[in-house]
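Only one protein chain is missing; all other protein chains are in place.
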């Protein structure tokens, strides 16, 4: 079964942490199926100007510096862009992060490192974004 | 079973859309196995100077701007390169895009967003490239 989160973003560039919501969906799945202990979760973003990555969940300054760096690398306006919507940068940033994340599940827990959080990466907000979640048994 | 597409590229830097071919392979798979409705497809590129990404399938200007941006970020010739083949940039670009894409399948359909297409990303063409496709049942 596919589950879908709907996430409202509030800025053009923004990281929204999804870890708590994914963990909660995992717990629902575990309580529906006692035989499910190990596997993976696939987090999939069905957009072309938003992606998904894993990064630090503790210090919000990391996200600040992350967005600053991506904006410096791929500025919104650059010479030579042809795409008329003014979001060519957003497409590149999203592909740099990627559109799916796979996280292992072991003994009913997400196998995340201590500092790892799962983030929706908005690069052309504010918008309402979908995030698909699928759990797989090992 | 592993299926392999063979794709001839025609430029040094080029995005080749694979969505139609992958959908066609999925339909073959569904017609061989009536019990297969949900799962994933893994698209894997067995090269080091070509990758795979998902991006806009509508306006070709997006691909133009995408390649322009990658070339600006990682130019073919830069001070300090040691690798004698003259394609150090191609290796970096390919890793930035990645070598596999996972796309969900639900009720016999690829779960792609409206604007999402799956692209082979050529960064050292023209060449003939392989793309491996594997379908997984949920």
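Residue numbering begins at 1 within each chain, and the chains themselves are lettered A and B in the order written.
The working rule: a residue touches a chain if its C-beta (ideal position, glycine included) is under 8 Å from a C-beta of that chain, and two chains touch if they have at least 3 such contacts.
Nothing here was measured: the structure is a model prediction, and the numbers come from that model.
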| item | value |
| --- | --- |
| Contact residue for the chain not shown (choose from A:7, A:26 or A:96) | A:96 |
| Positions on chain B where the hidden chain makes contact | 1-2, 42, 44-48, 73-74, 78, 80-85, 88-89, 91-92, 94-96, 98-100, 102, 130, 132, 134, 136 |
| Absent-chain interface as seen on chain A, which is shown | 38, 40, 53-56, 59, 61-62, 64-66, 68-70, 72-73, 96-98, 101-104, 106, 111-113, 115-116, 138 |
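Basically, only the chains that are shown with their structure count from here on.
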| item | value |
| --- | --- |
| Mean-CA-position distance for chain B and chain A (Å) | 20 |
